[in-house]
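The complex appears here without one of its protein chains, the remainder shown in place.
Our next item is chain A:
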Amino acid sequence: MKLLIIEDEEGLRESIEEYFTEAGNICETAATYQAAIAKIELYRYDCILLDITLPGGNGISILKKLKENNYTDGVLIISARNSLDDRLEGLDLGADDYLVKPFHLSELKARVSAIIRRKMYNGSNLLLFNEINIDLQAKTVVIFDKPVKFTRKEFALLIYFIANKGKVISKNAIAEHLWGDGIDMADNFDFIYSHIKNIRKKLMEAGGNDYIQAAYGMGYKFTDK
């Protein structure tokens, strides 16, 4: 997939670029309003990560420009403005999603994957990872043609893992993804462990592989390698 990262903060831009760069992905970056406009006039992207506050202009204008030209690039707004109005304005103007800084890269990846999935497969709701078949609409999982029942949180976690396959996801990122950032019980991640244990058990009982690896007590990695 082809991504454009419009972000003026160098540290953040580099981290995102690094995290998204893998086989089959092309990441381009723009640090200013002008650079971003130049890019979107020339190229089309699967998803554009758009910061609202940019030197030289406002990210919202870039979004407007995209929509005026009927470009179908997916747009994910990343902004420090945690304001409901901004969020609504962005979504009203046709952005696909909105993520507030600071965020975990794994969360960003999951959101971008969802946007691209919706765009690329024309609303197809099937997600495939080796033997695991997931119907996102019906929220069902089929492994080797056998349906496996997951709870709501286990299901959400499985999708999250697949979107971030091959990456170490920190426990904080998992907790925030599952319970939102209202929850702040950072010193106690036992409940994550029990979800992971259940997912692993259900996958293996259905004859699937054990894809989840614990990463040094910091987090988990979902990988088929």
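Throughout what follows, contacts are C-beta pairs under 8 Å (C-beta built on N, C-alpha and C of every residue); 3 or more make two chains touch, one makes a residue touch a chain; residues count from 1.
The rule is simple: contacts and distances are computed from a predicted model.
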Item to check | Missing subunit (named according to UniProt) among the choices "Metapyrocatechase", "Probable heme-iron transport system permease protein IsdF", "histidine kinase" or "acetyl-CoA carboxytransferase" | outcome: "histidine kinase"
Checklist entry - Touching the left-out chain: which of A:K67, A:K153 or A:R200? => result A:K153
Checklist outcome for this item: Which of A:R117, A:H177 or A:H195 touches the missing chain? It is A:H195
Checklist outcome for this item: Touching the unshown chain, chain A contributes residues 9, 11-12, 15-16, 18-19, 80-85, 101-106, 153, 167-168, 170-173, 176, 179-188, 190-191, 194-195, 215-219
